[in-house]
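All protein chains but one are shown in place.
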Amino acid sequence: MSQIHVSTTINGDQAEFLCDADETLLDALRDRLGLTGSKEGCGTGDCGACSVTVDGRLVCSCLMLGAEAEGRKIGTIEGLANGDELHPLQTKFLEHAALQCGICTPGFLVAAKSLLEHNPKPTETEVRYWLAGNLCRCTGYDKIVRAVMDAAKQMRKA
Amino acid sequence: MSLQTETDTKRIFKQVGTRPVRPDGIDKVTGRARFGADMEMPGMLHGLVLRSPHPHAKVKKIDISRAAKLAGVKAIVTRDDFKMPKDKDLVDICANIMARDKVFYDGHAVAAVAATTKAIAREALKRIKVEYEILPHVTDVDEAMKPGAPILHKGMRTGGKDTVSRKDTNVAKRYVFGHGDVEKGFKQADVVIERSFKTAATHQGYIEPHACLASIGPDGQGDLWVCTQGHYMVRNVCAGLLGLDVSQLRVTASEIGGGFGGKTTVFIEPLALALSRKANRPVKMVMSRDEVFRATGPTSSTSMDVKIGATKDGRITAAHAELRFQGGAFPGSPVSMGAMTAFACYDLKNVQSIGYDVVTNRPKQAAYRAPGAPMAAFAVESVIEELASKLGMDGLDLRILNAAGEGTKSSYGPTFGLIGLKTTLEKAKSHPHLKARLGKNQGRGVACGFWFNFAGNTCVSLNLQLDGTIALSVGTPDIGGSRASMSLMAAEELGVPYDKVRTIVADTASLGYNDVTDGSRTTFAAGLATIEAARDAIGKMCGRVAKVWGIPADAVKWENGYAKPAGPNAGDFKPMSMAEIAAIAHKTGGPIAGHYEINADGAGVSFATHIVDSEVDPETGRVTILRYTVLQDAGKAIHPDYVEGQYQGGAVQGIGWAINEEYIYGEDGRLQNAGFLDYRIPVASDLPMIDTVILEIPNPGHPYGVRGVGETSIVPPLAAIANSVSNAAGVRLTELPMSPPKVLKAIGANGRA
Partner (left out) sequence: MRFESPQTTKDAVALLAGAKGKGRVLAGGTDLLVQMKSGMAAPDVIVDIKRIPAMKSIKAEKGGMRVGAAVASAEMAEHAALAKGWPGVVEAADLIGSTQIQGRATLAGNLCNGSPAADSVPAMAAIGAKARVVGPKKRRDVLVEKIVTGPGKISLAKDELIESILLPKRPPRSGDAYLRFIPRTEMDIAVAGAAVSLTLDTKGVCTNALVIIGAVGPRIIDVKDGAKALIGTKVDKAALKAMEAACSAAATPIDDKRGTKEFRKHVVGVLARRAGQIALKRAKGSK
């Protein structure tokens, strides 16, 4: 099986990699590009730890082939901050202690950013349902939801 | 060894009790933090495990020849590569990480392969031929105890007091705890409630699968990068299994994506090391989610009988429990801890709990947050609730009347010192949650719970850097934010700002032995050691300053981060900051450090009371949690955000356990739901906010009064939710999980459908 050459854009930067036909985007990000921020929690789209955006759409990168990234714009956790300036979501997660072990955090941040792009003023219920595909075992979600709503509030003020 | 400490309960803390951002925080919100699977080494191979599809079988032959010929395969290991260790404690672990003459569960490792790519490793596994002789299997704990049940280990006899068994059995041990005369006590009772309960096996459910990167060089020196709750334990166990000296292996703990007890043992680490040694190249192994469910350490499924009697004015006269826990293929279920904690909340004259540790054809269990206690509490607190109802008493009042307090001889032996149970119950009684109105099909439940909390072997080293900041090295992996708490305690003791202390988790070569991060022990024991190490450093710094000032050491005192003359007689010297002291270190004797090593005890037990409101859909049996309040004694909350986080996390694991999570085995003995799709942990939309009340009844055994908090929070939920759902449904539920089909059936049987 010969490898496929993929040209894509990751967090605004041009990127290229080689991958097998059946290699997932998650594998390509982690093993080919060294972007280990996206995590594999299950490999079957049930936990959201691998969340990325593809042309602005929130998806599980473990259920997408690396080859599909050709010509598309991929957004990962590594692209959330602006240089050394954290995104309000990142700041609020820290302030609210919305992470304990932190393994689910990249997925939640990417998913929450997508939520706020769609809906800048979500209710608590809307936040919970949008993030239902992101599993957390440590926090019970309470502080995560508070952090997201607080970040939304701050972003609306800006 | 008992530590002579004085808990200064009147002390006003400057740092402890505040809520600063944790030191590892930014790395975790940017994706920079490195977890178990995030490490690479040049020349790295990928390792995979071949696992048994049978729940019980003899392994007659393993033929690896075809796999070995596959281009890209660099090493294969089987049982032939692991010599049975002499250390008795390692024998079962050895047989669990790689099957020997039998496989004992669906998923049991039979061989492992290291190859240049994952694809080649997968192909190599397909080429390994294993000849099995299938044996009958048993997965249910009560079935495994029956005469005639398939026997797992020939020659197993039941250990423990008063047991006589001459036949092969699956009952590894019988435990008995308690005091007084329960038969007499029951005769004194006006009301006696006796019930049986069952709980299904559950998994800790950490989102990060086990992962490691092992590298043993031609000189026999090994390096291991691994996500674990105890890298010293990993070092010792792997060295034992591979026949290495402990000092030949250096283990570095990566950031860990959840443990809850499930990462306090080893599974793939010895395999990765053995493969690396054989291939002479680094080997990376990462478990799939399917493997995590099938072949790591879920907790026990249980079968329990509880009997409690009381007089008509609510005084409990006798309590008895028989607990039967299966711990998977090898002995070691947490039934002893279940038996010890079952009645710990109550002041009882006559109490007995009996526990049976049973083996079955399931993966070998590992600790899961307060192991054994949640199940026992489910049974006991359900009966307490029924008892209260029968007596016409409020459930909290019944508990308060019989609550353990200072001076109570506990049901498991020791006498309690100052404890916080009554406070949690009384605060629960006055909490606004109890006043909230309930609607149709809604019910409220309460329950209390207990956990011992551990202390253990701990080493800490605190080094004064050249610029006056502090480098604090601890040996307990940070699973919940403990580095922030260590920094707070060091900063508090030294009297410096929090950001002047940088805490790291050091590797095994850099510190003496540390017990695993478990038993809610880290903030207590590593915190205690940190405080003592800081005091040690303070003593040394004062000694150096005394040298410079030419006065005796005891004429120098430490105050708010400065060395000062102890009094006007000592002399008129300008106070020296830590930066200034660091600057004179080299000419007064060299670098300055404080350290502390201890096998601590004095950990304080902790209690909690939970209040839950739930709603049951009587047409479908679906349970919705409406409102949840946790009241728990933390002794002293070093970092309140992370204490709240432990309360909330434990409660939500309890919610999943109570209403949806379970290991489902088919008739064929195979696990049917080895993934997050059908092993249903709570998702964000299932839950309300979890309200928390931190109570502080200081632990006399810790300088700041700290009690462990991580585990107690999972002890009450199963019962609190069962009580709530039973009230909402109008019928008592006695089997967990209370999944919709079960609830609907119970309602239907009660005539309410």
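Going by the order they are written in, the chains are A and B; count residues from 1 in each one.
What we mean here is this: contacts are C-beta pairs under 8 Å (C-beta built on N, C-alpha and C of every residue); 3 or more make two chains touch, one makes a residue touch a chain.
From a predicted model like this one, the values you see are computed outputs, not experimental measurements.
Undergrad: Touching the left-out chain: which of A:Leu65, A:Leu80, A:Leu94 or A:Met149?
TA: That would be A:Leu65, which touches the missing chain.
Undergrad: Determine which one of B:Arg157, B:Lys390, B:Arg502 or B:Arg680 touches the chain that has been left out.
TA: Here the residue in touch with the unshown chain is B:Arg680.
Undergrad: Just to verify: which one of B:Glu194, B:Glu406, B:Asp499 or B:Glu619 makes contact with the chain not shown?
TA: B:Glu619
Undergrad: Can you say which of A:Ala111, A:Cys136 or A:Ala151 touches the chain missing from this structure?
TA: Candidates A:Ala111, A:Cys136 or A:Ala151; residue touching the omitted chain: A:Ala111.
Undergrad: Applying the definition given at the start, please give the residues of chain A touching the unseen chain.
TA: 1, 4, 20-22, 24, 43-46, 48, 51, 54, 57-60, 62-65, 67-68, 70, 111, 114-115, 129-134
Undergrad: What is the set of chain B residues that contact the non-displayed chain in the whole complex?
TA: 619-622, 659-660, 664, 672-673, 677-678, 680, 682-683, 685-686, 739-741, 744-745, 753
Just so it is clear, only the chains that are shown with their structure count from here on.
Undergrad: Taking each chain's centre as the mean of its CA atoms, how far is chain A from chain B in angstrom?
TA: Their C-alpha centroids are separated by 29 Å.
Undergrad: Quick check: in the complex, which residue numbers of chain A touch chain B?
TA: Checking each residue of chain A against chain B gives 20, 30, 34-44, 46-47, 49, 76-78, 80-81, 86, 90, 93-97, 99-106, 109, 124-125, 127-129, 131-146.
Undergrad: Show me the residue ranges of chain B that touch chain A in the complex, using the header's touch definition.
TA: For chain B paired with chain A, touching residues are 19, 21-22, 24-26, 28-35, 37-38, 40, 119, 204-209, 255-260, 286, 288-289, 479-481, 641-642, 644-645, 648-649, 651-653, 675-677, 681-685, 687, 689-690.
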